[in-house]
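This report concerns only the one structure given below.
With one protein chain removed, the remaining protein chains of the complex are shown where they sit.
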Amino acid sequence: MDLILKGIVEAFKLLVHGDPAVTMIALLSLGVSLSATAISLIIGIALGTAIGLTRFFGRRFLISLINTGMGAPPTVVGLVVMIFLWRNGPLGVLHLLYTPAAMVVAQFIISVPIITGFTLASTQQIDKKMQFQLQALGASRMQMVWLLLKESRLPLLAAVMAGFGAIISEVGASMMVGGNITGQTRVLTTAIVMETGKGEFGTAIALSIILMILVFGVNLLLTWVQQRSKTS
Amino acid sequence: MNPGSGGTAPAGVTKLTVAYGTRKVLDVPALEVLPGEVLVVIGPNGSGKTILLLCLALLLKPTTGTVSYLGQPVTGQRQILRLRRRLAVVFQESLLLSNSVWDNVTLGMRLRGIPKNEVKARAQKWLERFGVAHLAKRQARTLSGGEAKRVSLARAFVLEPEVLFLDEPFAALDSPTRQALLEDFEGVLRETKVSTLMVTHDRNEALALADRVAVLIGGTIRQLGTPAEVFNFPVDEEVAVFVEAGNILPGKILSQTAGLAIISTDGREIEAVSSLPVGMKVTICLRHEDVTLSLPGAGPLTTSARNRFAGRVTRIFPVGSQVRVTLDCGFPLAALITGRSLEGMGLKEGQEVVSTFKASSIHLIGHHMT
Partner (left out) sequence: MKFSGKRRAIFPAILLSLAVLGLVFSLMGCAVREVILATTTSTQDTGLLDVLVPLFEQKTGYRVKTIAVGTGAAITMGQRGEADVLLVHDYTKEIPLVNSGDGINRKLVMHNDFIIAGPASDPAGIIGSKTAIDAYKKIAAAKALFISRGDASGTNSAELRLWTAAGISSKGQSWYQETGQGMGATLAVAAEKNGYVFTDNATYYSTQKTTGLKVVFEGDPVLLNVYHVIQVNPGKSNKINGPGGRAFVLFMIDPEIQRIIGQFGLGKFGRALFVPDAGKTEAELGVQ
């Protein structure tokens, strides 16, 4: 119990004094996870609407793949990405391993099925005739998709929160493909595990509190946007 | 609003088929919507009516055949997009987006690049015309079924389309709402004279609105004509059953004398005005309203009706404000009489009655050997 108190005090100190190492770690966590979320938003929404609005051979199989992907253990994703990226692996020439870019890749793979799955579910909920109606009103394909996406903005914001939440709190994949290197690829989650391993529980708790504040902050913003959309 | 240039049909199809795999669901060699007319397509569920509408409205690509506008066949995606912007479609569901009524009504115009002041003027006008101007600021999701339907109609009319398509627009409404809306809608159609194609399974709507009726059964058009033609003189049995042509009996022509035929049915003989040849098998169509009932022993009636049969009442049940009385005259026959007549005659089940009907009331459908 006193450890937790100690952790809170330490967190406060770190935040107030703006410890550069901790600031770097926190910013990197945000940077990596927000980038991965942004990229998976673009691809996830595009894929989700395309699959949700069309029929094609093998569609159901693809949908079950996506649903499976939503539950794929992040650590497994990390392991596979690492094997692909290491020097002797098929993508070794990219020299991505142990860089933040590798972490973005792994986190992207973890979150894109989540966002695709949510988008898919929400587009499927829309009455099929709505596509016809919008086209009849004169919407081009792009305009129609945009209008339909606006219709499902509430579930889509939920998707973003789910996707971001999953990856900013992820540690296994980030550790494996990032390497937790000081000043380069250390993020909040890997730092927490490392400090715990060292027995530095106070620091670990402090970092955890900072992580929670970040996650809470982002979700607060997204929830505010979501609830505002509800009334507009 | 363009009522159509000269005589060229605003919209039409040629050799249109739609098939899913090997299953053909629509096969229409030719159909046109004439300028300024209301063409109603009726048919049972699954007959392909909606698919026909979607093809004509350029929302669905047919398997074979062409869709033409003003005599020109439509080809290419760009032409389709341009033409769509000259049409309007109303579906059974109101399909409003989740913003305000005003935003919904103006969406089509905004998509078509109509100038702002024009948008405002038209939206105002048509919201008032359909009686929903007071709902302009409301969230579309909060409207009742009838209100939403009026908004979706306004949304279509603001576009001043060259052709208006409606797919069972009133089917999802309850009876009183539907009745009120139908009257308003009929008024608007008469005023605007926009070329319209409407799909419905309700014969009353067809009777009320149509200039011409097309009967679509099993993917093919069985009959095309004025409502009177279609409902009184159905061209074959399936159409007859669908348009509820009345009593339908099988028969065979026994003799033919200068346009007056004697048909046997179930051992009895009926006289009908017809030129069909002797020996032909026929379907006899006789409207319930054309059968008169009287009590036996009321003396021989002086009437021009050549058909007179004694029978026994088997069933009595109400239809709207009238009563259908089914008899067994050796063959089953049903008559539609007023409640007053029922009371006046004191008819009950099992009672003996006499039924009469004119030879000219009978419509025969000949079964030609194919």
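Here the chain labels run A and B in written order, and each chain numbers its own residues starting at 1.
Heads up, the rule we're going with is that a contact is a pair of C-beta atoms (placed from the backbone, for glycine too) under 8 Å apart; a residue touches a chain by one contact, two chains touch by 3 or more.
No experiment lies behind these values; they were computed from the predicted model shown.
Enquirer: Out of A:98, A:118 or A:164, point to the residue that touches the absent chain in the complete complex.
Expert: Only one of A:98, A:118 or A:164 touches the chain omitted from view, namely A:98.
Enquirer: Going by the contact rule already stated, which one of A:64, A:125 or A:182 would touch the omitted chain in the full complex?
Expert: A:182
Enquirer: Can you name the residues of subunit A that touch the chain not displayed here?
Expert: 35, 39, 42-43, 46-47, 49-50, 53-56, 86-88, 92, 94-96, 98-101, 104-105, 131, 141-142, 145, 179-182, 184, 194, 196-202
Just so we're on the same page, only the chains that are shown with their structure count from here on.
Enquirer: Express in whole angstrom the distance between the two chain centres, defined as the mean CA positions of subunit A and subunit B.
Expert: One centre to the other, that is 55 Å.
Enquirer: In the complex of these two chains, what residues of subunit B are touching subunit A?
Expert: So the residues of subunit B in touch with subunit A come to 54, 57, 59, 81, 84-85, 87-89, 91-93, 95, 97-99, 107-108, 111-112, 155, 159, 165.
Enquirer: Using the touch rule from the top, collect the residues of subunit A that touch subunit B in their complex.
Expert: Those residues of subunit A that touch subunit B are 127, 129-130, 132-133, 135-140, 143, 147, 150-151, 232.
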